[in-house]
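Note that one protein chain of the assembly has been removed; the remaining protein chains are unaltered in position.
Chain lettering (A, B and C) follows the sequence in which the chains are written, and residue indices restart at 1 in each chain.
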Amino acid sequence: MIKVTAAEAARMAIEEAMAADPTVIALGEEVADPEGGGIRKVTKGLSTRFGADRVKSTPISEQAIMGAAVGAAIAGMRPVAEIMLMNFMTLALDQLVNHAAKIRYMSGGATSVPLTVRTMTGAGRSLGGQHSDMVEAWLAHTPGLKVVVPSTPADYKGLLYSCIFDDDPCVFVENSIHLSARGDVPVGLHAIPLGKAHIVRPGADVTIISYGRPMDDVKKVAESLGEEGISVEVIDLRTISPLDEAAILNSVAKTKRAVIVHEAVRSFGVGAEIAARIHEHLFGELAAPVQRLGMPYTPVPFSSALEKTILWSPEKITAAIRKTLG
Amino acid sequence: MIKVTAAEAARMAIEEAMAADPTVIALGEEVADPEGGGIRKVTKGLSTRFGADRVKSTPISEQAIMGAAVGAAIAGMRPVAEIMLMNFMTLALDQLVNHAAKIRYMSGGATSVPLTVRTMTGAGRSLGGQHSDMVEAWLAHTPGLKVVVPSTPADYKGLLYSCIFDDDPCVFVENSIHLSARGDVPVGLHAIPLGKAHIVRPGADVTIISYGRPMDDVKKVAESLGEEGISVEVIDLRTISPLDEAAILNSVAKTKRAVIVHEAVRSFGVGAEIAARIHEHLFGELAAPVQRLGMPYTPVPFSSALEKTILWSPEKITAAIRKTLG
Amino acid sequence: MTDTTAHAAADEPDAGALLDIYKRAATIVLTDEKLRAVIRSGRLSTPYYSPRGQEIISAAMAVNLRKDDYVVTIYRGMHDHLAKGVPLKDLWAEYAGKAAGSCKGKGGPMHITHPDVGVLVTTGIVGSGLPIANGLAWASKIRQEDRVTVTNFGDGASNIGAFHESLNMASLWKLPVIFLCQNNRYAEHTRYDKGTSIERISDRAVSYSMPGVTVNGNDAIEMWRAARDAVARARAGEGPTLIEANTFRFHGHHMGDSGEYMAKGELEAAMIRDPFVALRQLIVARGAASDADLTAMEDALRTEIDEAAAYAFAAKYPEPEEALEDVYASAVS
Partner (left out) sequence: MTDTTAHAAADEPDAGALLDIYKRAATIVLTDEKLRAVIRSGRLSTPYYSPRGQEIISAAMAVNLRKDDYVVTIYRGMHDHLAKGVPLKDLWAEYAGKAAGSCKGKGGPMHITHPDVGVLVTTGIVGSGLPIANGLAWASKIRQEDRVTVTNFGDGASNIGAFHESLNMASLWKLPVIFLCQNNRYAEHTRYDKGTSIERISDRAVSYSMPGVTVNGNDAIEMWRAARDAVARARAGEGPTLIEANTFRFHGHHMGDSGEYMAKGELEAAMIRDPFVALRQLIVARGAASDADLTAMEDALRTEIDEAAAYAFAAKYPEPEEALEDVYASAVS
């Protein structure tokens, strides 16, 4: 274990993957060393080590970036594309949704698209309406894609590594605040299976299901409620799609209560699917309705005075838990 | 009333709006008369009547189409843009999501974006993976947009007219099979309020919530179950977002049972939000878990032999209803 | 003077190449004839965007390609598919939505792929093939193969953002890719000049410091020459080329297109200059083959096509469960 930032952990994953397999390549705006190795340095050093052909900075051309990744993947490479911010994914969605996600299916299984898209987002830094959106629900609603959201530096490494070697198109959603956060990260091979949720903390009274940056507060709240004698089971989804329904249902079947916390807008968000499935499968067995915590139905405001009011908080999480406890 | 196709009904709405208000304008691929007035003739005759400046055929440039609509709307016009198929919306989402939906908010309310986007989609015609997608759930997850899906020729007219005169950006989702279907349509002014669901048929035993093309089968099933003595309340959402939560909850509070039917992929679809809200608000009051019917987690296959298996059907709707009845 | 003539002579496909182009073009023309017949008769129900009139472009390009070169094309792509070697049975069965189709019936005519012959992507989204072609070419470049990627698109597609992004990237990265614009003067119902603000699309290559050339795509020799040069350039690692091949579509945008948006006589004039007929005349004039030889070739092809169609009609539909397969490489919940 070494203590590094999530950005460095992600870098380790890509570097180790590139060292292990010559088909792993990377592209995106500024990802090569002459341009600084990515705005958060996640690809720093890679073009120097692996050559300018395998790690390419691109023009500002999101469609061309995503398309080149799709093409290279079809040709048998394992591209790791960076779409600098998730809001810019709106420019690359034709390639991601109409092509990456569908080519295997439309080719009758003849063609694989083993592509990884890294993107960064998250509110909380006063970046305003066009630089903060979480749209993982869109991608989860797109059959053919895998959607992964890490919450710790170790997971940044282990999940990104698995995405790169997965034979399906994966979108790996980095959080711009988390990228600077430090944590223990395994040295050497570290691969965390996709499609499996992580029971971060076992508990008996209520299940909290979350992913990404809110996990920090979720864990803290679980801890402090634990001191009060409330036993909270914490599930970090890690993969949003395919969803680990079994892990969710097993837990909630036991605790009878669930709270879902995500950063994205609550309405029509990932939490809706999870809540719907819990109620469908555990009808009559729950002690309280599932609580969903997410952003209200609004774009992200610039002013920090407003931005903080629309995000989750330990207080809101605690209140939601207490509500399910009645 | 006259009996016309939904395409003609939509045309009437635009024509009447253009006649009533000189700020109503239209653009999109082939929408002007020299290019045939739209592939489904929805804008046929308009450029001849209102002039080539107000009704413009565009190059194949979805970003430019949507962007021009956003700009014209900001400048005080009421543009009606056509994005030929909903799958091509992936190319215009930056303008729709980062701009149209957010400009009012980001300007502190100073700037309105009274824009209507018409788009067409729907499976069932063997058009395959890239020409059949329903992604209204993405748009509903985007605060600032209104999302409208009509189900009858009369509603094509009345809802589209309301979209055009609404001061917010509206996406109006036409169905490619429905556009050819005929029905009674009011002559003259016909405006149906946005954000209000339509109770198509009152009932006591179970509520079906649907929208768009599946409504045809929903109504038939309700009818035939009625003959069996099962009283089905049918809700046509009409507007997906903002969702008419009150109409849904009032109905289900009464019937205690709900089935949601949509064409889009079930997972992370519109039905998830509706099911989640019903369970949240009516916890402990339901007689059965909400049933959701939607496309399985797959792209749309080409072969009609496969395509029909993944769509809803009267049999599937009936089975879902019977399931809620126990 | 003699020099130039000698050079011009060497600068042309030989008899074998001409016959090869003809055979590929004939396969396309006869398949198109049959497809339109079975669709018109209601035996086959599928969207169909006939490439008839544009067959020389694909055929003359294909004879310059190796089997392992990559081709990307669009919904109007049957000519590109067959020219590159997609087997007739696989194609026909896919059109018919059968399990034996090249994509198990799941892709359909708009998404035919056949990796064995290098047909890797067929897209229904205008302009989207170009960025993907860059990725294919980039992969070849990294692997130091001398493989070439050709991406086909229409005149209308040259106005979409992906065109611009792709040509810029291909030029910067010196990718072995050929951007082959089949300029048939219409995009659906939109006449060239209503959508495109420049007279020659090939002049747009200037924006990317890339060679751009406009040729008569219906002239087998001109088209062959442009293809040969661009392929040589790409194969030698000298980078991308934009080719604008002028042509015309004989059957409108798709089956049932009324053509009302076209000028009177425009289509007729184009059909009189049928490029397939012109090639036949050229071959016979040059003595590369006799009329009878070509007729025999066509008869053989017709039989093959009839067999492929019969095979497709007789083949089984995919099982219903097949609808749920191939979404992911690995099974997931």
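By our rule, a residue touches a chain if its C-beta (ideal position, glycine included) is under 8 Å from a C-beta of that chain, and two chains touch if they have at least 3 such contacts.
Note that this is a predicted model, so its numbers are computed, not measured.
Considering the complete complex, the chain that is not shown touches A, B, C.
Here one chain is not drawn; of B:59, B:128, B:183 or B:294, the residue touching it is B:59. Contact with the chain not shown here comes from a single listed residue; of B:39, B:73, B:154 or B:192, that residue is B:73.
From the set B:94, B:236 or B:307, the residue in touch with the chain omitted from the display is B:94, counting the whole complex. Hidden from this view is one chain, which touches subunit C at 159-165, 167-168, 171-172, 194-199, 203-204, 206-210.
Listed by residue number, the positions of subunit A touching the unshown chain are 29-30, 34-36, 39, 57-63, 87-88, 91, 125-131, 296-299, 301-307, 309-310.
Subunit B meets the missing chain through residues 25, 53-54, 56, 58-59, 61, 63-77, 79, 94-95, 98-99, 103-112, 114, 143-144, 146, 166-168, 195, 242-246.
Going forward, only the chains that are shown with their structure count from here on.
Using CA-based centroids throughout, the chain positioned farthest away from subunit B is C.
A separation of 30 Å divides the Cα centre of subunit A from that of subunit B.
The mean-CA centres of subunit A and subunit C are about 40 angstrom from one another, to the nearest whole unit.
In subunit C, the residues that reach two or more other chains under the touch definition are 101, 103, 105-108, 111, 123-125, 161, 327. Subunit A has residues 94, 98, 105-106, 143-144, 243 in contact with two or more other chains.
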